[in-house]
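In this view, the complex is presented without one of its protein chains, the others remaining in place.
After this line comes chain A, so read on.
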């Protein structure tokens, strides 16, 4: 029995000292392999007398178990060390930058157009469109600006040398005998005429899009964006116009304190015509809309033109002006964007400078919704 103890101690000592897995394997074979010394002891049990076997078997079994456990423990130890070592070798410097996804952006004009479409959808206004290369009948004549009208000259129109297509529209008595010209629309108002002609009344539309004036300085670009609003129904009056503009501007700027000042004005296509100013304050050198412009330190800024649609325009558009009346308004989209989001140079809108686009552009996930607020905060 003493021999077993010695053998066990010796085996355990050697196992603990094994340098690597192959040395350990060699020891396993030496002790527990088919020819191993412990295996040999186990084999002796069969030849023993029952009494002797009863006496020695537990000791031999224990010896085998002890060697087996020592081998397993040492192996686990070695594997753990090896894993540790491998992992240590696999260490990454995670302060290095991760691969970057380029960040895209939506242009402020598009974003604001989407915001406006959302706000007006809530008021029941659908979106309508029309051509930008227009004829002078839709752009002027049908809007009560005949050939000789002084207001035409005030529009700084871009013309094409081309004559307008024949026979459009059929009901144009004003165009008879006159060569009609093609031009770049100077406002979105021709969409009023086109929409009334094509879908009749009642009408509740907005018409966003590009418009053009031959004008270029710090605050004017020869191309800019406008949104037109048109509401034609029975019994619509200036009170409805005021409510609509108030509601839209409050929703757009997300301020309850937007104050409008309505001033009589003149547009050939509306009667009465109303110019709309909005009150502002100066905060940190910037104009911030809100409050009455008559308060000390405040002012009024001209924001949009509007009025009750001139009955001639309704007539030109093929509707009965004694039955249908309504209002129209037009406002600069770029201007709204600048006022809300703080850009100060209109020309930068059309330069395509990626630095500007990234700074003032919007995340694609800033899709305007009524539930989340139409505006996107910085």
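What we mean here is this: a contact is a pair of C-beta atoms (placed from the backbone, for glycine too) under 8 Å apart; a residue touches a chain by one contact, two chains touch by 3 or more; residues count from 1.
Just so we're on the same page, contacts and distances are computed from a predicted model.
Enquirer: What does the UniProt entry say the missing chain is called, choosing from "Phenylalanine--tRNA ligase beta subunit", "Na+/H+ antiporter subunit G", "Putative cell division protein ftsW" or "Phosphoribosylformylglycinamidine synthase subunit PurQ"?
Expert: Result for the unshown chain: "Phenylalanine--tRNA ligase beta subunit".
Enquirer: Out of A:77, A:162 or A:345, which residue would touch the omitted chain in the full complex?
Expert: Of these options, the touching residue for the absent chain is A:162.
Enquirer: Out of A:127, A:201 or A:301, which is the one that touches the chain we can't see?
Expert: Candidates A:127, A:201 or A:301; residue touching the omitted chain: A:127.
Enquirer: In the full complex, which of A:12, A:56, A:75 or A:261 touches the chain missing from this view?
Expert: Hidden-chain contact among the options goes to A:261.
Enquirer: Could I get the residues of chain A that touch the absent chain, sorted low to high?
Expert: Considering the whole complex, chain A reaches the absent chain at 96-97, 99, 101-107, 109-110, 114, 117, 120-121, 123-129, 131-134, 147-151, 153-154, 158-166, 182, 184, 204, 210, 212, 214-216, 222-223, 231, 235, 237-244, 246-247, 261-266, 271-275, 308, 310-311, 325, 349-355, 357-358, 361-365, 367.
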